[in-house]
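One structure below.
The complex appears here minus one protein chain, its other protein chains still in place.
This part shows chain A:
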Amino acid sequence: MKSFFEVIKLEIKEDVQYTFGFMISVAVQPIIMLINIALFTSLYSYNGAETIKGYDLGQMIWYFTATHFIWVIVFNFTDHRISERILSGELAMDMLRPMDLFTYELGLSIGLRITALFTELLPGLLVYSLIYFPSFMSLPSVLKFICTVLMAFVLMYMINFLAGLFAFILKSNAAVTGIKTMLMMLLGGSYIPLEFYPQLAVQILAFLPFEYIFYWPIQFFLNTAASNAPGAFIRVLAIQAAWIVVLYGLCRLCWRQASRHFCAVG
């Protein structure tokens, strides 16, 4: 455990040298928010509607900011890092560490996000709240958001770890990474709220892990009616936990198979 914390610390030490890059998002995101404010204010007033698909104006504007927050919290480079190291043979150096790659990379991802929390999320939250105050938030909704988004982080990490291992088979991983990001965006509700999809599609998506990374944490963040349905919080947590168990098993199995076939070029 001591060495795991040291890995997290190491990543933070590295990241603080490059905080400028992260902070740029705090400057760019308000522009996107202002565009969303203009777009949705005119859309809601044109339709004379109080809510669209269950979202009031504030929730709709903040939906996309919340999407950004979730990316900030769950994002990591694990897929890129692993696939690049497989292809260059650098993975050999990882295999000489007395800590398995899954744990080591998890430590790095946690460290990376802790930095982002202070450089992107907290300053962002302050700036966006000044632009458009999130009056829909309540303490329970924030707490539920924190719980579900932490689970989402683990889910995202495992999906990325598996995507990285694909390099063993494919030798080039750009396509897998591209498809994975697209699935997250389209099927996870990071592109548009899932309510805009046909009913059948929504029912199918519930069986995939993606909406438990984006859509559901967003619901708790926005304190929507769906998130306040009886048992919704426990149900989402349980499904996230089930996916984590399944993906963890897959990660272990794939790593065991893959490391047998590693041929460490150079």
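The rule is simple: a residue touches a chain if its C-beta (ideal position, glycine included) is under 8 Å from a C-beta of that chain, and two chains touch if they have at least 3 such contacts; residues count from 1.
Assume contacts and distances are computed from a predicted model.
The chain absent from the displayed complex carries the UniProt protein name "ABC-2 type transport system ATP-binding protein", chosen from "ECF transporter S component", "PDGLE domain-containing protein", "NADH-quinone oxidoreductase subunit L" or "ABC-2 type transport system ATP-binding protein".
If you put the hidden chain back, the residue from A:10, A:87, A:170 or A:254 that touches it is A:10. For the chain missing from the display, the contacting residue among A:48, A:98 or A:230 is A:98, taking the whole complex into account. Of the residues in chain A, those that touch the hidden partner chain are 2-3, 5-7, 10, 13-14, 17-18, 89-90, 92-93, 95-100, 260, 262-264, 266.
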